[in-house]
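Of the protein chains in this complex, all but one are displayed in their positions.
When the chains are written out, they are named A, B and C in that same order, and each has its own residue count from 1.
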Amino acid sequence: MSQDHSLNPETMPNEPEKATLEGKNKFLGLWFFLGGETVLFASLFGTYLALRNSAADGPTSEELFGLGLVFLMTILLLTSSLTSVYAMYHMKNNNFKKMQVWLGITALLGIAFLTCEIYEFTHYITEYGFTFRSSAFGSAFYTLVGFHGGHVTFGLFWLIGLMIRNAKRGLNLYNAPKFNTFSLYWHFIDVVWVFIFTVVYLMGKVG
Amino acid sequence: MKGWMGKFKALFLLSSLALFLTGCGKENLTALVPKGYGAKSSMDLIILTTVIMSFVLLAVMIFFVIVLVRFRKKKGQEDYIPKQVEGNQTLETIWTIIPIILVIIMGVPTVIATFDLADASKADEHINVDVTGNQYWWHFDYGEDEFQTSQDLYIPTGEKVYLHLKSSDVIHSFWVPSLSGKLDVNPENENTMFLEAHEEGVYWGKCAELCGPSHSLMDFKVIAVSPDDYEQWAKDMNDFDPEAKPKDTVAQEGQELFEEKSCMGCHAVGSSPVATGPNLTDFGNRTKIAGILEPTKENLVDWIQDPEKIKPGNEMTGKYPSLSDDEADKIAEYLLQLKPTDVAPESASK
Amino acid sequence: MSVAATQKKGFGAMLWDYLTTVDHKKIAHLYLAGGGFFFILGGLEALVIRIQLIKPENDFVSAGLYNEMITMHGTTMIFLAAMPILLGLMNAAMPLQIGARDVAFPFLNSLGFWLFMFGGLLLNCSWFLGGAPDGGWTSYASFALTSPGHGIDFYVLGLQIAGAGTLMGGINFLVTIVNMRAPGMTYMRMPLFSWATFITSVLILFAFPALTVALFLLMFDRMFGSAFFDVALGGNTVIWQHLFWIFGHPEVYILILPLFGLFSDVFATFSKKRLFGYTAMVFATMLIAFLGFMVWAHHMFTVGLGPVANSIFAIATMAIAVPTGIKIFNWLATMWGGSITINSAMLWSLGFIPTFTIGGMTGVMLGSAVADYQYHDTYFVVAHFHYVIVGGTIFGIFAGLHYWWPMMFGRILNETMGKITFWFFLVGFHLTFFIQHFLGLMGMPRRYWVFLEDQGLDLGNLISTIGAFLMAIAVIVFFINIIYTAAKGEKSSPDPWDGRTLEWAVETSPPPFYNFKQLPLIRGLDPLWIEKTEGKGKMTPAEPLGDIHMPNGSILPFIMSIGFFIAGFGFIYHGDHAIWYLALYGGMALALGCMAVRSLKDDHGFHIKKEELEREAD
Partner (left out) sequence: MTDNTNTNQIDPFQKQKNKEELKKHLISFALMIVFTVIAFVIVASESMEKMFVIPLIIIMAVVQVGFQFYYFMHLKERGHEMPAVMIYGGVWCALLTLAALGVITWW
């Protein structure tokens, strides 16, 4: 390497994630990407809103949704958002080991969330025969929630990739921005979920 | 580069000439000669906006020409450096304010007209027709009056006729340029509009939303007749007896073939609100066959034998046993004799 | 790679160089070549359309083929010709204009190009595989669902892949402009073309996701049996129209705003005056972009949204005339009092003003909802949008090519041929499209395979077709010009037009791959002009000569795009035979594999050493 990006306590800047131009670019690029994602999810939400009462002959949202599981999923994802904040806290303090630990917890919470979601979907399909093809409502529901689930899955791959990749290298100016962008992305997924539980599940239950 | 003005002029002359030659288009098809309430309403706005925008264009062009004439680089002054002007508050304000005013002048009548045309609160007091768009033909159901037509829609003049548009397959758009602007025919909801013809006539209607290969052949007619004629027509249509036998034997054989060859499966003669094919009750009175062909016997035989050649992708092709020339001829004879009424397109074309 | 890489190379080496390049200037070449190729394709399709309509009830092409022609003409021209050429011009000029050595994400930049290219190729493969999409470029659901064969599937996947590329391009430009401006280059000193690039990228960022979702829904409905647009199961086809136009209207401003920026630069340069009302121009651009998101339903006036929606959207639509008018008048005022040089670049820019004003004028007329009940889906609309798209975007592209050709390739395009091209195109253009306004009002709906005899439409259509051939001649002359110039064109200095902005301040033409040996210090708007009139005549460096950090080239974007290309086929055909799952998973694996390689392998780029740069100077 022509330039040593790795950190030691003397060269550690206050914000390692934004100390290099590449870091700043990544940081901004991710934010802009999230701006676009906002519109992406808005389009999906809009489609869902337009079709949420079009259950045709299939089950309706009131019949389907149970709040217990959704509440659990919400707590899992919200907590994972907090744990990733902890990870970033330790990154700023240049404490790599603790950062990895908290990232690990984040990943576990994410996996738990996904497991719940998969359980939920199979439950709907086997118990109610409610599928992607049942009705316009079914299509819209699975697409919206599935897109979010897909984002979680992608985030998990990203996170685990990052953790393994950098396990031996420690923090440096080259990978600090990567951890940071990941955490921003993860928060964003949480934001989307907040609207999903509100608009899809709670509103679906209210009718 | 002195020639550029000349070229512009030549261009302009050529296009105006072309315009002059073609005039405003075909009577009862063109939107430029409105003959109904909606078309008039649109035309007023078209004229208003065209006039205003022409003035805008004129202003731009004057400015443009002056700039080009006065400020070309002069010979002998190649090194001249113009004053670097930053801007001019007054000027910029002017060309912000004036367009705002013009937009308001155009916007207000637009809004008024939009609400006016969308008002369907009095629909109950008028004739209501359910219009169904199908890949490539139109079905008109006269609701309380128990009869239907296809391709040709009869309306009385001087009265609002409310149309309830719905599609049986893909999106179409219902457009009778001389009478009214268009409205989409959607599969999931009903759209309502009205037609009001100011004078009698046979008006061309067109489908204005891409709906398949024969989109361009999905023509229909609106036939506006006097209120008296309309009443007569409605009466005749109501009185039509589908069981009645045609007069001559050829046509009678045709009628039998019509049943045999499973034409009846799709085509009703007599009242039948839902239809997979055009209702043929008043086929002998049609302005066109399938919306586009002159109503001659040869054309009809051609159509019956091979509709695909005439309207690619239509829904009739291949759905019935093939017909010999003789059979087709007999059916054609039968169909052309289906004339329940004397009130026909001719009554409207003065 | 080293600095000496500019020497002549064998074809293989050059090909490899282009396949792996992450240099924005080379990516610009790629975009221009790719976009140019698709422009010819789209143009040939236009000619087929016009030949079919030369006389009533013509049968030059069949009804089905005609629908494929218009669909592919519209889609190709907008997504595969105009937009990529614009991205090419942005890549060529914007980083130089803001004094950057590179873009923020060179790798993504190259990936964006290859995704566009393979998306476009995928789309065009449909011609050979059972028929192109035939639902119009708007591909309205319900008809798009029933359309047989795989045409629409190609549309969906081709655009999805190309669209992803465009989105990457947009984010790249945004970050570049925010983070990488040279010292002293404040926002309000950026040339208008860079501003336009910025705002256009914002439009891309917010508009394309809606298209992405729309395409996904259509894809799910067609390929996986979902019911978004299936009325029988509660679906609603109007959702497609909303999503498409929420994307579609901003898209037309994506097509025009970069050229608004370009014209601002061109008018200023060739009038030897600074841009009149710079601040107003910047804010007008922003206002157009902002309003552009609130008018989409003017494409849906006849859907039956009701008078309230129609009125709101009518007013919002007309409002866009105000900022656009500010621009038109400010350009005229820029030339007022100037010393105007008229060459090819300027001719195209001058031709733009009346042409675009007519197009905008009909646009405002369309915005009057009740009047639009008559105009909608007729040739009046076709005339309107060709006036703005061809008269704005295509004229602008020609202006930009003539203007920046010396900077991009070190040679000036031949003036005589440039003028021939312009005049043929201008005359042909107005012949083709002016008459169409009247055709529309005379009762000719658009997307009509044939028009019937005896409807008063014959002469107008004939004239229109003749015009199209004049345009074809113009385009051919332009391509001859390119070849001629490459072979024996006039060599250019780095600053042939007495330029005002930074792209004319580089040392050589074409610029070295690191753009600026030392980043320039910017002292105001039109920085080079300032130095010419108040300084040394060239830019003062803002930093001492030092090592320059550059990114490594990479073949990964190319392979990754091939992966998506293959996966595209898998998606399209997986319903026909299970073997296509192989393509689907194989392609995805290839693409994701490349992504993994990219993420797992550190790539720190390389440095050009100070000494090397010094040697280069001699």
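Couple of notes before you dig in:
Everything below uses one rule, namely that contacts are C-beta pairs under 8 Å (C-beta built on N, C-alpha and C of every residue); 3 or more make two chains touch, one makes a residue touch a chain.
If you're wondering where the values come from, they're calculated on a predicted model, not measured in any experiment.
Though it is not drawn, the left-out chain touches A, C in the full complex.
One of C:L305, C:L431 or C:I608 touches the chain omitted from the figure, and that residue is C:L305.
Contact with the omitted chain, checked across A:G35, A:G104, A:G146 or A:G161, is made by A:G35. In the full complex, subunit A makes contact with the omitted chain through residues 6-10, 12, 14, 18, 28, 31-32, 34-39, 41-43, 45-47, 49-50, 52-53, 67, 70-71, 74-75, 78, 81-82, 85-86, 89, 92-97, 168-171, 184, 187-188, 190-191, 194-195, 197-199, 202-203, 205-207.
Residue-level contact of subunit C with the missing chain is found at 174, 178, 202, 205-206, 210, 236, 238-239, 242-243, 246, 293-294, 296-297, 305-306, 309.
Criterion: only the chains that are shown with their structure count from here on.
The centroid of the Cα atoms in subunit A and the matching centroid in subunit C are 33 Å apart.
Measuring from the averaged C-alpha position of subunit A to that of subunit B gives a distance of 52 Å. Annotation for subunit C: residues 235-236 touch two or more other chains. Across the assembly, subunit B contributes no residue in contact with two or more other chains. Listing the residues of subunit A that touch subunit C in their complex gives 1-3, 5, 21, 24-25, 28-29, 32-33, 35-37, 39-40, 43-44, 46-47, 50-51, 54-56, 132-140, 142-143, 161, 165, 174.
Across the complex, subunit B is touched by residues 62-64, 67, 134-136, 140, 142-143, 146, 231, 235-238, 271-274, 276-280, 302-304, 306-307, 310-311, 314-315, 318-319, 321-322, 325-326, 328-330, 332-333, 335-342, 350, 353-354, 357-358, 361-362, 364-365, 368-374, 376-378, 419, 423, 426-427, 430-431, 434-435, 438, 441-443, 445, 447-452, 454-457, 459-460, 463, 533 of subunit C. Listed in rising order, the residues of subunit B touching subunit C in the complex are 1, 4, 7, 11, 14-15, 18-19, 21-26, 29-32, 38-39, 41-43, 45-46, 49-50, 53-54, 56-57, 60-61, 63-64, 67-68, 71-74, 77, 80-88, 91-92, 95-96, 99-100, 102-103, 106-107, 110-111, 113-115, 117-118, 167, 169-171, 173, 175, 177, 180-184, 186-189, 191, 204, 206-217, 219, 292, 312-313.
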